[in-house]
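Report on the structure given below.
Shown here: the complex without one of its protein chains, the others still in place.
Letters A, B and C mark the chains in the order given here, with residues in each chain numbered from 1 onward.
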Amino acid sequence: MAEFKIRRFDGKKSFWQTFEVPAKKGMTVLEGLYYIKENLDSSLAFRASCRMGICGSCAMKINGKPRLACETQILFLGDKITVEPLDNFRVIKDLITDFEGFFAKHKAVKPYLIREDVKYEEPKELLQTPEELNEYYVFTLCIKCGACYSVCPAAATLDGYLGPAAMAAAYRFCADSRDKGNEERYEIASSSNGVWRCHLAMECSEVCPKNVEPAKAVQMLRRKTAFSILKSILRW
Amino acid sequence: MSSESAKSVLEPVAWLLQMITGLLMIVFVTLHFYVTHMVSHEALHYQEVIARLNMPEFKVMYTVLLLIVSFHAFNGLRAIALDTNAGVRNRNAINTLTMLMFLVAFFYGLYLLISL
Amino acid sequence: MGVSGWFKLGGRSIFSWAFTFQRLTGIVLLIYLCMHLTYLTTLLDKTGATYESMIALTVSKQFLIFDVLLVLCGVFHGINGFRIILHEFGIAYEYRKPLLAVALVLALAVWLYASYVMYYLTGG
Partner (left out) sequence: MKVQHDIVIVGAGLAGMRAAIAAAEKSDELSIAIIAKTYPIRCHSVCAEGGTAAVLREGDSFDLHAWDTVKGSDFLADQDAVEFFVRECPKEILRLDNWGCPWSRNEDGTIAQRPFGGHSFNRATFAKDRTGFHEVHTLYERMLMYDNIEIYPEYFITNLVIEENAVQGVSAIELKTGNLVFFEAKAVIFATGGAGRLYGFTTYSHQVTGDGLAIAYRNGIPLKDMEFFQFHPTGLIPSGILMTEGCRGEGGYLLNKDGERFMKRYAPEKMEIAPRDVVSRAMWTEIIEGRGLEGEYGPYIALDLRHLGEEKIEERLPLIRDAAIKFAGVDPVEEPIPVKPVAHYTMGGIHTNVRCETTVKGFFAAGECACVSIHGANRLGSNSTAECLVFGRVAGEVAAEYAMNAKQGRISEEFMKEEESRIYDGLLGKNGDESPYEIKKELNETMDKNMWIFREENGLKEAVKKIQELKERYKNVEINDKTRGFNTDLMMAIEIGYMLDLAEVVAIGALKRQESRGAHYRLDYPKRDDENWLKHTLAYYTPEGPRFDYIPVTITKWEPVERKY
């Protein structure tokens, strides 16, 4: 038996509720939540989809740390499990938080390949060596689960802060040998809500379930952004 | 989102300077501390202080230290203030105010240095 | 979460602790800088009397504890700051854990040494 203590929110008030879940070896926190929903209290609300750590739906605070519920084993944590919604996001219901702003920030950094010469009707193979691929590959692994954003101290006080995930996405394209749109992204990254607000708490890299190293991406993006601006000033 | 005028010159310059002044401070502050506290507290006596301040190499060192410390300190304050919603809303005011504070601190110190 | 997010440590890694203390010590040092400049105003009294009476207070035994704490702030802020600068230039990012450990040990050692010396100088 494991004891699940869950932080709930019904739209008006917030409260703790405790459930007893029969835990077997190998059972994940997500399976525990499903057990509760299907057998004890079906009003419990949480997001989940792929249950293999690739869709990014089920990030939540488990025993104080943001993790993917689907890949966190209950017995690995002991028989007392605390589950809370992510910090730095507005809670909608129980463990479900509002991701609208998070995705809007991702969109704001132009996270797509910018190239004038690609034609929709006649696509051409662009060459890229495995070494060039490795330059940015780790940053493509972001599943937008929000774990990084939830622990970022800058995101805690600044609502508009782009945050680690969005800036890692920006850097992922800046470092892609096929991309030609760096300058556009530097412009966004250099805003008041951008790279300057990172002070390297590095907690984002610590909690990232996919080891994307967003903190590193932000540093690299900041360096590129700063030098691009300085260069343009000096030329002027 | 992030609509305000991008490519502000202050930010990258301030970022770089914060690091450079930080590095320099490690050297200068250690030196300053060494002189005043590590050898003997004799160095803190009024006559000693005045004498030191009248040596050109110390005068230059203190001026430089004063400059980098006050920049680092008030630029740091600026960075902290801009981490908040209220800060970013009043970005220009924060920038102006903290840089002004830096200048006030620096010139006040300079005035002390010169008048001694 | 608001400003409490800067000081939230529960469930966080040691990197968050480093961040929190960097910010706290930064604020302390900023305040100290202002105080420092303010009390140096006493130097303007050319007889040196005002200055000497104030220095007498600050090098006293009762005051030692503040000095020791201040030095802790300075040493931590400096050494941890150096570590951050390395990472900001993209250096040694992969070694961030050992680097933090080294920085903390170094900061502790320097602080203990400096505290000992000050203790000794204030007349042991």
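Annotations
Operating definition for what follows: a contact is a pair of C-beta atoms (placed from the backbone, for glycine too) under 8 Å apart; a residue touches a chain by one contact, two chains touch by 3 or more.
The model shown is predicted, which means the values in this text are computed figures rather than measured ones.
Contacts of the undisplayed chain with visible chains (whole complex): A. The chain not displayed touches chain A at residues 10-11, 26, 28, 37-39, 41-43, 45-57, 71, 92-93, 96, 98-99, 103, 107, 111-113, 115, 118, 120, 123-130, 132-133, 136-137, 140-141, 143-144, 169, 173, 176, 178-179.
Rule of thumb we're sticking to: only the chains that are shown with their structure count from here on.
For the pair chain B and chain C, the distance between mean C-alpha positions equals 15 Å. Chain centres here are Cα means. That of chain A falls 37 Å from that of chain B.
Under the contact definition stated at the top, the residues of chain A that touch 2 or more other chains are 153, 157, 199, 222. For chain B, residues that reach two or more other chains under the stated contact definition are 83-84. Chain A contributes residues 61, 63-65, 87-88, 151, 153, 155-157, 199-203, 205-207, 213, 215-216, 219-220, 222-223 to its touches with chain C in the complex. Chain C contributes residues 1-6, 8, 10-13, 15-16, 18-20, 22-23, 84, 87-90, 93, 96 to its touches with chain A in the complex.
Of all residues in chain A, those touching chain B in their complex are 104-105, 108, 153-154, 157-162, 186-188, 190-194, 196-197, 199, 222, 225-227, 229-230, 232-233.
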